[in-house]
Structures are given as C-alpha cells and as structure tokens.
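This is the structure I have questions about; it appears just below.
Only a part of the assembly is drawn; its chains keep their places, and the rest are absent.
For clarity, chains are labelled A and B in written order, and residue numbers in each chain start from 1.
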Amino acid sequence: MTAFQTGADVFFVLMGAILVFAMHGGFAFLEVGTVQHKNQVNALVKIIVDFAVSTICYFFIGYTVAYGVTFLSNAAILTGQVSAGGAPFAGSGYDLVKFFFLATFAAAIPAIISGGIAERARFWPQVAATVIIVALVYPVFEGMVWGERLGYQAWMTDVFGVPFHDFAGSVVVHTMGGWLALGAVLILGARQGRYNASGRVVGIPPSSIPWLALGTWILCIGWFGFNVMSAQSLSGVSGLVAINSLMAMVGGIIAALITGRNDPGFVHNGALAGLVAICAGSDIVHPIGALVIGAVAGCLFVMMFQIMQNRWKIDDVLGVWPLHGLAGAWGGVAAGLFGLQALGGLGGVSLGAQITGTLTGIAIAMSAGLALYSLLKATIGIRFSPEEEAQGADLTVHKIRANPEADIIGG
Amino acid sequence: MKLIIAIVKPFKLDDIREALTSLGVEGLTVSEVKGYGRQKGHTEIYRGAEYAVHFLPKIKVEIGVDDSLVDRVIETLCTVAKTGQIGDGKIFVVPIEQAVRIRTGETDAAAL
C-alpha cells in the first residue's frame, strides 16, 4: 500500500477516534444535566479524569492484554519507518491511531458506570475501579471477541459455524459497561431520600434538560464514528453501517416518544438506546431491520427503566443499565436475527452464537462488577458519608460549585 | 407609616407599578416568592418518577407608605391585581415605627 493509502486509512480511523473522543464530552454533559446542581462539577471532573486514567492504563496494560501489542519501542518502529521484526507496525503510524480509536472505546466503560453511580460515590475509589476495569476486565473480554484471545472465537466457530458477531460493540462495550454498572449500583445502594419510608420512589429532579440534551446530541453525533469507523480501513467501510445507525436511532426516538409520553428524558435516551442496540449488527442488517431494532430498544429502555426505578428500587441515576446493559444485550441478540438473509440481512451470523456471546459478556461483567465493588467497599469504602452526600460532591471533592458567582450574594 | 405587603400574580406586576405610581407612590420593592394556598400546584413527571410542585410563583410587593395613602393603595391593589380567579393573593398591612432614606438621612414621611 502506498503512503497515500495508509495515510487515508489513518485519516479515516482518526476521524473515528475524534468522534468517539467527543462522545466522552457527551457523557459528561448528559450526567451534568441529569444530576442535581450540587453534583455537576463532580460529573465533569469524573468523566475527563476517567478518560485520562483509562487512556494511560489501556496504553501500558489493557491494549497488551487485548491484542498482545506493546508500545515500548522507539518512535521509528512504532510508525513503521523501521521494522523491529517480531511485531511489525504499519506505516504512517496507523497502529497508533488505531490505539487512539480503541482507547476511546475502553474509556467508555468507566464513563457508562459513572452515570449509574452518580451523586453518592466517592471520587478516588472510583478512579481505582477504573484502573482495574480498563487495564484488565474490559480488555480480557475485548481480546476474546476482537483480539483472537483465549480461543473464544475459534470455539464459537466450532460450535456455531460462525464466530460471535459484534461489529461495533453492543456487547463488548455497552453490555459490558451496563452490567458492570449494575454491580456497582447494587453494592453502592440508593441515594439518600430516593425511596421514602413507605418504599415509594421520590423523584429527584434533574438539574437541566438542555444540558442533558446537549450530552445526548454529542453522543449521537459521535456515535456515527463509533460505528462506521469500526471498519478500521477505507476498503472495509460500509455505508450500510451509517444508514443502519441512523435508522436505529430514529426508531429509538419515535418508540421512546410514544411509550414515554413525550417525556424529554425518554426521547433523548431513546435515541441512545437505538444506537447502543445497532452497534453489533450495523454492518449486516437491513435498514428496516435497524429501524425495528432501534424501536424495540427504545421501548425496552422506557419500560425497564421505570420497572427498575419504581418497582425494583434500583437507583441507577442515568439509567445506564437499561440503556447500555439491556439495549446492548438486545442488540447482540438482534444481530443474530435481523442479520439473517431471510430478513434481508447479509447473513453469516448465528442466533445461537449471538445469544452465547451476549450471555458471556453479561456473566463476566456482572460478576466482575459485584466482586470489584464489594472488594472496594470492604477495603477503602466507596460511598460518601451522609453529610458529604447532602452537601454535594462538588463542595465535598472540589471545594467549588457549578455556578460559583451565584453562590455569592451581593458580589 | 405602614408597610403594605402584597402577594400577587406575577404578570400583574407592571400594572401594579403603574397604578401605584400614578397614585403618588414613589418607590416599592418586589421579590420573587412562592405561594401555597387554595390554588393548588401541579405534578411534574420525569422518566416515570413524579414530584409535586406545591408552590406557585408569586410576586411580593412591599410598599412603605404614609398613613394617608394606605387606603388608596389597598384599594388600587385590589382593583389592579384582581383577576377573580383563585390565587390572586393577599395584602397585609404592618406598622412602620421609623423610616429612613439612607442617602440623605431623611426620616419618616420624607424618607419614602
């Protein structure tokens, strides 16, 4: 390949990485708008710090766990100018931008969890959890599905004839993130005053719909990079992925609008649910299939968020378990259905493999989540004291609130 | 001197200010308050969780007036702030023992 062609691939993957990096800003503002005013600063700092910590852990450990590649050679080798035998790097630093792209995926895991545990989790213990999750937990499963690790896909192919298909991470990223978050949320417990003496849910109103809508828009925009650039090369790119992401997103919006009775939270989350669900099969299903997948994801979110919140009394602040955990799992399975040629898809997929792969993801995430947060709880503690929680994470952790000028009267 | 405290519907404020001014009232102080009374609030709902908004936005108008003006101010307020709908609000009259204009040190009627 010419320098021009590798250069073009670098450009392609770079734009994907930038778009998914932008999504982290989206996570930040979605959380800013959904939490109470006294926790807005903490939401912002958590997300940007999680991103930084994740990148470092993934660079030094996680990426090696998933793909067996290390970056401890000099820059000439890393950019493919000089070959170092063993692990040859492509020209134009293609492998480095691919790392950037995949690092933004890895960092999505703590960003997802952050939204579930908001408003009462301590700051540094969550940083510790991020280290372990991004250096080890996530890369193990990532390596199994995308990195030819542990013979997982070979076994899948033996059993089902085809490997487990997760094009852009409905399961590898979202299901993983959502079920890890569920573990964390369960161990952490509900926010103070979330359920009253008689066990009824008490609405803790979000601080700002415009901010959470902004977060959603940024996430939706970046998501097209998340999905389409998962092809990782221009020869492999497919417009089908783009249109399917679009159709699933709008399916999620409409379904959530109707089942959620015009609720702005549901409408915006519905778009995200559709996008979570389409990742896995976006390269193989028909656009109308994508529309259905998204619509089901939207309904699923609206229904299950309410059941979780009102009936099961699980206090998942942003609803990341139904959003990423459930819509992701649905997406993993749906790829095995709507990907079939009989349903207009491109085929090459097995429902059995999809169900098995999805369940594997859930099992790893749920058990890792429960174990890790139990351990942290038992050792360093993961929750604010009641006074700290009442005062808000902003003053407690950051000594400043979101609108400092307004805190001062007569200023 | 009296301090007349009126709790009124927000959109009436401009009319009140104009009416009182033409009555000879030279100043007043207002604040945004929330009221609870016979007029009930509403329930908002977000992602399946309800919360009651018990208090409604009202404006509190405070007017320091000379005794001679009290009745006319009350009358005017009753006319201008009235919609006839529940929630129109209240007027309370409280005695003022002293009044001072900070800029000049003038007191009592001259201070208003």
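Keep in mind that, in the parts below, a contact is a pair of C-beta atoms (placed from the backbone, for glycine too) under 8 Å apart; a residue touches a chain by one contact, two chains touch by 3 or more.
Quick caveat: nothing in here was measured; it's all calculated off a predicted structure.
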Problem - Total copies per chain kind in the whole complex, with one of each drawn here - result: A x3, B x3
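One rule holds for everything that comes next: only the chains that are shown with their structure count from here on.
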Fill in the blank from the handout: Whole-angstrom distance, CA centroid of chain A to CA centroid of chain B, is 52
Completion exercise
Note: in the complex, chain B contacts chain A through residues 44-51
Problem - Contact footprint of chain B on chain A as seen in their complex - result: 201-206, 260, 263, 265-266, 269, 305-306, 309-310, 319
